[in-house]
Structures are given as structure tokens and as C-alpha cells.
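Apart from one protein chain that is not included, each protein chain of the complex appears where it belongs.
Note that the chains take the letters A and B in the order they are written out, and that residue 1 is the start of every chain.
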Amino acid sequence: MSDQNKQSFLNQFGADYQYGFSDPDIASFRAEKGLTRDIVRQISAFKEEPEWMLNLRLKAYEHYIKRPMPGWGPDISDLDLNNIYYYVRPPEINQRSWDDVPDTIKNTFDKLGIPEAEQKFLAGVGAQYDSEMVYHSIQENLEKQGVIFLSIENGLKEYPDLFREHFGKVVPIQDNKFSALNTAVWSGGSFVYVPKGVKVDLPLQAYFRLNNPNLGQFERTLIIADEGSQVHYVEGCTAPTYTEDSFHSGVIEIIVKKNARVRYSTIQNWSTNVYNLVTQRAAVYENGTMEWVDANLGSKVTMKYPSCYLYGEGAHGEMLSVAFAGPEQIQDAGSKMIHFASNTSSKITSKSISRGNGRSSYRGLVRVASGLEKINSNVVCDALLLDPESASDTYPTIDIRSDDVNIGHEASVSRIGEEQLFYLNSRGLTDEEATTMIVSGFIEPLVKELPMEYAIEMNRLIQLQMIGSVG
Amino acid sequence: MKNIDNTKRTIMKNLHWPEHWQADVQRASAWETAQSMTFPERKNEDWKWINFEYLDLDTLNVEKPLITVLSRTNHGISVLRADSKENLLIKPDVDTYSALNAALSEELCTIHIPKNGQELDTIHVTVKFNARNTVANTRAIIQLEKHAQAKVILELQTDTYKDLQALLNFQLEIRLDEGARLELMEVQNLGEHVSYISREYAHVHRDAHLNWTYVGLGSRVAKSFITVDLLGKGAETLMNGVYFSGSGQVIDLDTQQNHLAAQAHSDLLYKGAAIGNGKAIWEGMIYVDHIAQQTDSYQSNRNLILDQRAEIKTIPGLEINANDVSCSHGATVGRLNDDELFYSQSRGIPVREAEKLILEGFFEDVLKKSGDEEMTNRLIEQIFEKYDRNHQ
Partner (left out) sequence: MTKIEIKDLHVNVGDKEILKGFNLTVNGGEVHALMGPNGTGKSTLAYALMGHPRYNIVKGDILLDGESILDMSVDERSRNGMFLAFQYPVAIPGVTLANFLRVALNAKAKAHNPDDKGISLVNFRRLLRSKMDMLKMDYAFGARYLNDGFSGGEKKRAEVLQMAMLEPRIAILDETDSGLDIDALRIVADGVHALKSSELGVILITHYQRMLEYMNPDFVHIMYAGSIVESGGAELALKLEAQGYDWIREKYPDTRNSGQA
């Protein structure tokens, strides 16, 4: 591609992002920019929270203030934490029905295809607009079986004991600066409980939409899969394209009890002005299985390392991730697998693609505590670089303190081979079609793990990312 | 063992500035730098796994090492040149140790092979330190001019003195000019009371070839930074390593393969093992500059963990800024293969012997790279001896 073509392409890049539209501001309340103790109190008051939650928020706030910014990873010094709205409340809403959602917001979710998807292939849907959930609903038969799928606020109201027992236990305040921030100002997200032995066949989906510029979204999700249960939770995210930065910093806590199985899939497609700094962690007990499926396509900078703490014998953790760093994007993603029990296993498969001056990094940790037996862990990272400006890093750490282990890590970096391109050209495919096909093939192992509807969406998003990639 | 907080302190009491170096501007400036710095702390990324905080620096006296050069022809070698005016590759201001080294080090040897020169025999340099409550700052320099060739074995040794301590601050600088070829085997065989820090740095220019084998067996805590800069088209390095950490030991190796020019090749294989409560750490990085197209680079770290109390860390890394590259890395941690053990036992070999046999097989391909059979055997004997000692 000539430099001129490339430049004109880069200029258009945001234009290809089809979720970049924004709505007029219909907020019913907006906290001052920046974060103070009073704003934390305000948020808690709006949510009519019990005392203990307010105290927890304030404690987290103190920790957040004290804690320095991370001394590693991508440069996020441009993120001005004082220029962020920490709480923007959409109009008062009854979350049970789309009919009650204000037209502006409903139209947005219609455009994103959410209500249609709910009818077709989902067991339940939650939708968050700026700081609050505006819709949350689950199929009646699941509700009858005792499955709880509520906004996190209603979870706290309706199931205070269950909530308090687990909230902040998997990701404590002290974990990192942004989890402390989230605990101080959390708003929105889901509360999920799947009772013993109940298997939820269709996915539950939560959809996150940022509308206002300079907004911080701090959703908090707590998923409890009781013994022998099974659930698949999917989150999707988009935002309008603004020149000013927005900020998303969620915390996801998952408890996978004995013999339970949870899959958490993310299709992250924030516009390229969003900083996405997320903490996702699962505590996995005896013979439980936790699977993360993580696709990072959007955002300006993503820092995200979903982890499994394998506490029970026979527990298994798995991570399947794909990252696409287009022009000006940094995808710093990976996973942590911490083995605390014998007979546990983990597997990480990471695929990344960098294009333009995009940079994707795999950052991971496999740790085996001392005194354990029969530990298996395998990590495979493949990176594909599409042009001379793109970059890729791999930073795994493997820390082993038991001797009965079998630990492997492999990583490779490559570009699209000239011979592959020629072969596809010789069958009539243009360079762009050929490159897109090779990229689709490269991420196929991840895509085939997604339910069909998401797989189609994923392939479409990749194609969008690839437009103009070859001149 | 008491922990003494040296980190907040500058250099130790007993170090003084020798008068005969007064006129040496480089040393004087390094001495000043050393005095202005504190010792590295754990929050420093390079020192996050180990530190010398147990070391009571004030009890140490400065020592000069004893050097033996075993080589029939030592043409091109000069020993103990304390007044080298060569520009150092390792800058004095990296940390307190590099500053101290630049200010105070006595050169062990400078191996300098002139243009087109060939040393057919292996140059075998053994350096013995007294290491009884001493600190030694020392350095070796290997320079091969255009198309020169050499084989070098460099051994660092001390006896072990149980209740004493010692610090060895070592630097190794290698410069290979266009088309030069060096085979280097470096054996760190210090007593298990010695704390060891080394910075080792090679510049490999166009079409030059560096085959560098590192063997780390001794010391109480060893920290080595091993860096190769590939600076010209066709430059190549093969980096091999063996390290074996037993009870009370920590061996922490940092390797860096820097591709700073196009069409260079690097291939690293480090093999580590830990037994007893020994700790072995390897952290490696392949860095590919944006101009280093057609880079071909590999990195592999294989580990055996031989005891429930042992600890292994492996941290391979890639930082790739060019796209037309072939780069990969792999790391494994495992224990001795049960099938191999069973097979050996079924042939009548007792389990302990079978384990040693497998251990030997694990390390052998790297160890025999010296081409010196006597030395390979000696190293294997040492590994066996450590295995037995830690297996009580």
C-alpha cells in the first residue's frame, strides 16, 4: 500500500466502525468530573445500599487513592482520571421490559440487535447504558428453576446474604488499583446464581454501551455457579467514537463450585477512544471447570488478564483469546492460571494479530504453589504481524514450586507467508481477500468455540478490521 | 541469617580508591558514580527474584584474583592489564555493581586476536579467587578482529568456606568484528558461600559468529545478565546454557538476544534443574528492532524440577517490532520422565543411578560443546556430586 493510500485509510479507520453513533444526552443525573469521597457516597445513596457496602466502597476508595499506577505494561499516562465522569445515571427504569426502556436507549439497543438476539438464541439478556442497567430479563422456565439473573444492584437488594457472602472475595480491594477503583464506584453489571445441578443451555448475555464522552463505566459482575451447574455468560461492548477518551474498568468475579462449569465469553468492540482496564477472575473448586473466551477487537488500550485460581482438586482452567490491534491500538491481554491444588490443569491458547502500528502483547502467568502433585499446564501463543509497522510482544511468567508438574509454553511470531498469499491469489483471490481468509483461518480455533451467532459476528468484525489492510 | 539492609546504602566501608588510578579519568568518574548510587532493590525489575540483602558488605576486604592460563600458545593474550583504555561496552551507570566494576576492576585477561588471526588451540583460562570475606571486582575482555577465530574456555573457581562470605562482581565483554568466530565456554564454579553478580555483553558484527555456552553450577546466589547485540547482516549467535541449583542456592539468569540489524540469526537453548530447596530462574528476551527484517530467532528453556521443595521460574519473552521475521520460544518445566526411569530400572539400573543417567543425558548436549572431554566429564561428575549431596 502506498503511504498516501495508507494515510487515507488510517483516516477513514474510525468510519468503518459501525457502532460509532451516539445518542443525545438523556442522563437524569451526572456526578461532577473526577472522584471524591462524596461522589462515592452519592453513588451508594442512589442505590439505597446497606451500610456495609458503603463502608466497603469507602475503604476501596482509600486504597485506590494510595495505590500507584501500575509500573508495567502499556503507557496509559494519557488517561486523565480527573477528567472522567464516574457516575452518569440514565432515567429511572423498570428493568423488566423493553417497552419501558426510553425510546432513545431502546433504539440504540435495537440497532445493536439485542432484543432480536434475545428472542432467537439467548436465555436471558442484560443491557447497561452508561452507568446503569436499563434492562434485565431471563426466560421464565429458568427463573422457575431458581436461576437468578439480575442487575448487580437488584442482586444486592433481593439476595443480600448470598451477595455479601461472595462479593469482593475473589477480587479483593487490594488486588490492584483499578479493582479498588471499581469497588469504590461500581455501578451496573449482573448478579447470576445457578442452583445446584441446573444446566442453562442457552447463553445469558450482557451488553454494555457507553454513550457519554469522558465517561467511566465500572460494571461489576458476580457469577455463582453452584455444585454441578452449568452456565455460559456472554458480554458484548461498544461505544460511540469520540475524540475524547472514555474509560471502562469492570470487575468480574466468578465462583465455580464443585463439578460446576462456567464459560465467560467477551466480544470487546469498544470504539478506539476507550481505555479498557478490566479485572476478571474465577475461583474454581473441586472438579470445576472455568473457561474464558476472550476476543479483544476494539478500544484504544486494553489491559486484561482473566485468571483462574484453581482451589479444588481436579479443577481445570482454560483461556482462549484472540486480540486484534489495528492502527493506534494496544491490546495487552493474557491470562493467569494459579494452581493451588493437586490434580489441576490449565490451558491457555492466545492468538493475536497486529496491523498498522497496532501492538498486541501476551502477558501471562502460570504459577504452581508448593507441595502439589500432578499439575499440567500448557500455553500456546501465536502472533501474526500484517505489516512492517505492526508489533507484538510475549511476556509469559512460569513460576513452579512443586516437582510433580508438566508445564509447557510455546510462542511464535510470524507474518503472512508469501507462498500462502501466492497460492490464494492463484485461485483468484485478491490480496485483501486472501489476507482476510488467512487471518480468519488463524483465529478459527477460537471462533469455533463460540455459539454460531457470535462466530458469524466475530468473522464480520474481523473483516471490518481488515478493510483497507492491503493497498 | 540476619538480613542487613544494604539497599539503602551506597558502597561499602572497606573499599577505597587506589592512588595509582588517580590519573585515570574513566575510573575516577565511575568511582563518583558508584558513590552516588544505592544498591539495587527488589522493586527494580531486574532484581525482583533475588538480592544480596543477607550480605554484610562492611566485613569484606578487597582481593586480587589468582589467574592461570592453560594454553600452549597464548599468542594474542595479555593478562592482567589493569590500565585498559578500551571503551567499555558495559556502561558504568547501569547499577552500583557496574559502577564499582568500572572504578575498581582488575582485568583478568584480555584475549585479543588480530585481523585474520587464528588460535587453533583452545585458550583455557582458569581464575581462582581466595573468597574468604572478600570482594573482588574483575573483568575479562575478548576481542576478535575481522575474520579472526578462537576457542576459549573461561573458568571461575573458589573453594567453599562454610561460615564465610564473599562477593564476586564480574564483567565479560566480547567484541567480534566482521566475520570473526568465537567459541566460548564459561564455567561458573564458585564456592557455595560466594555471592556472584555478572554482566556479560557481546557485540557481534556482520557475518560474525558467536557460540557461547554458559555453565552455572556454583555460588550461593548467582545473578548473571547475558546480552548479545547482533549488529550486522549475517551475524549469528548460538547461546547455550546449563545451570543446576541445589539446597541453599539461587541461580538467576537473564538473557537478551537483541536483533539490531536485518538478517541475523540467534538461537538459545538453556537447560536448568533444581534440587533440594534450590531455586533456578531464567528470564530471556528476544528483542527485534523495527529495522531487523528477516530476523531468525529462537529461544528455548527446558527445566527439570527434582525435589518437592525446589523452585523453578522460567520467563521467556518476545518483543517484535518488525514483521518479516521468524521468531519463537518455548519453555517447559517437568520432572524426570517416569517411562525412562522405568525402562532403565527394567534393565537393572538402580533408581538413583537411573536418575543420574537421565540427568546426564539432559545436560550432556550442552556440556559437550566445550569439545574438551576431560572437562565435560568433570562437570558431569560435579553435577552427580551435587545430586547425591542434595538427595540425602
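To be clear about the criterion, a contact is a pair of C-beta atoms (placed from the backbone, for glycine too) under 8 Å apart; a residue touches a chain by one contact, two chains touch by 3 or more.
Everything quoted here is computed from the prediction, not taken from an experiment.
Chemist: Omitted chain: which shown chains does it touch?
Modeler: Per the touch rule above, the missing chain touches A.
Chemist: Given the contact definition stated above, which residue among A:N55, A:Q174 or A:T430 touches the chain not shown here?
Modeler: Touching the chain that is not displayed is residue A:T430.
Chemist: If I consider the whole complex, including the chain that's not displayed, which of A:G34, A:P70, A:G146 or A:G417 touches that chain?
Modeler: Here the residue in touch with the unshown chain is A:G417.
Chemist: For chain A, enumerate the residues touching the unshown chain of the complex.
Modeler: Missing-chain contacts on chain A: residues 417-420, 422-431, 433-434, 437-438, 440-445.
The working rule: only the chains that are shown with their structure count from here on.
Chemist: When the C-alpha atoms of chain A and chain B are each averaged to a single point, how far apart are the two points in Å?
Modeler: Roughly 42 Å, centre to centre.
Chemist: Considering only the defined contacts, which chain B positions touch chain A in the complex?
Modeler: These residues of chain B touch chain A: 45, 290, 293, 303, 305-335.
Chemist: Of all residues in chain A, which touch chain B in the complex?
Modeler: Spelled out, the residues of chain A in touch with chain B are 72, 370-371, 383, 385-415.
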